[in-house]
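Up next, subunit A:
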Amino acid sequence: MGTGRSARAPFAAAFVALFVFACKGGGGGEQEEAAPEAPAEEAAPAAVADAGTVKGVISFEGTPPAPKKIDMSEEPTCADKHQAMGGAVTEDVVVKDGKLKNVFVYIKEGLSGTYPKPSARVTIDQNGCVYNPHVLGIQPGQTLVIKNSDGLLHNINAKPDQNRGFNISQPTNMESTRTFTTPEVMIPVECDVHGWMKAYIGVLNHPYYAVSGDDGSFSIGNLPPGTYVVEAWHERYGTQTMSVTVGPNESKDVQFTFKAQMAEGAVVPLGRPIHL
Partner candidate 1 sequence: MRELLKHPFWQAVIIVVGSFVLFEFGVAYLPPLLGMKSAPVPNSVLLQYMLTVLVGLLVYVSDNEQRWRRFKEPLHAVLVDPGKRALRMVLLVAVPLLVGFVTYDQLRPSVEAPLGLRSIHPAPPGQITFRGKTIVLARLENPLRADGSIAEDYQVGKRVYYQNCLPCHGDPLNGRGHYAHGFNPAPLDFTDNGTIPQLTESFVFWRVAKGGPGLPKEGTPWNSAMPAWEEFLTEEEIWSVIIFLYEQTGWTPRTWEEAAEGAEE
Partner candidate 2 sequence: MRVVKRRDAALSLLALTLTVAPALYGQQAAPGKAVYDKWCAGCHGVDGKGDGPAAGYMLPRPRDFTQGIYQIRVTPSGALPRDEDLLRVIDEGMPGTAMPGWRTVLSKSDRQALVDYLKGFSHFFAQGPAPDAIRIGKAPGLSEEGLAEGKEFYDKIECWKCHGRAGRGDGPSAPTQDDELGFPIRPADLSENWTFNGGGTVEDVYRRLRTGMDGTPMPSFSDLVEAGFLTDEQLWRVAQYAHSLSPEKPPRVREVIRASRIEGELPSSPDDSAWAAAERFYVPLVGQVVVKPRWFAPTVDGVWVEALHNERDLALRLVWHDPSQSPDSAWLEWQARVLATVEPREGAPAEARLLPDVFAVQFPRRIPSGMERPYFLMGNAREPVHVWRWQSQPAAAVEATARGLNRIEPEAGRQALAGQAVFDQGEWRLVLRRPLATADPTDQLQFATGVAIPIAFFAWDGSNAEEGTRGAISTWYFLYLERETPARVYTAPVATMLLTAGLGLLVVVRAQRRQQHEAAA
């Protein structure tokens, strides 16, 4: 591979060149087209007869904590990326018009059968010194692409309880891949260089999960008819479960409501705590 030779070239003049080169060479160019964003909602493998859907909106009651400004003055590259939006803010509680974002909703009980691991890859991108997405799902064996779009040092430190973790250094634009082996809700991920960077990964041995969007909505489709326990997980407010029966071709509405006071004493299933 030519990278080594090129990287040994005089740095003083070649930093920018190398930087660009490394992002191409290091990013695994041949894989780029093979790594589309793999939204969880579309991860179901094959069509199911008489499939139903569980969908709904996550509501929030009470006054959510105001998002805090993140001080990115140490990282001007990242700060610039958030300039248009008026600067980066914390993402632990994102509420808009009484709807809660970043809730991981999944079928906890009621599924039988096994689901082959999808070939689609799931990407978590470090961009503007935040993780995108902030909450995501994946299946055991499915490839997780860890991408650095910032071109500055991040380390991605996964802290699971049931899986083996990892802690990879990415000081440049590059991609690494990892997989998990065991279902686990949720695995916290953090960047130790930027203490505010946190993400959560749910590992499930089926494709029936979703993450609530900006409007608090979620949808789990292609679901075989049956009775299920659906759980909604939030990093600050803990979990809620609901039993749902989905008939053939039925679209069932499920509403979860998180309340501001739930933060007190909330039990948040988590691999290992990040920051006490």
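One rule holds in what follows: contacts are C-beta pairs under 8 Å (C-beta built on N, C-alpha and C of every residue); 3 or more make two chains touch, one makes a residue touch a chain; residues count from 1.
Criterion applied: all candidates are chains of the complex that A comes from, given by their letters.
Not measured: the values here are computed from a predicted model.
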{"item": "Numbered candidate touching subunit A, per complex, among 1 or 2", "value": "2"}
{"item": "Of all residues in subunit A, those that touch candidate 2 in their complex", "value": "1, 3-4, 7-8, 11, 15, 22, 25-28, 74, 152-153, 155-159, 161, 164-172, 174-176, 192-195, 272-276"}
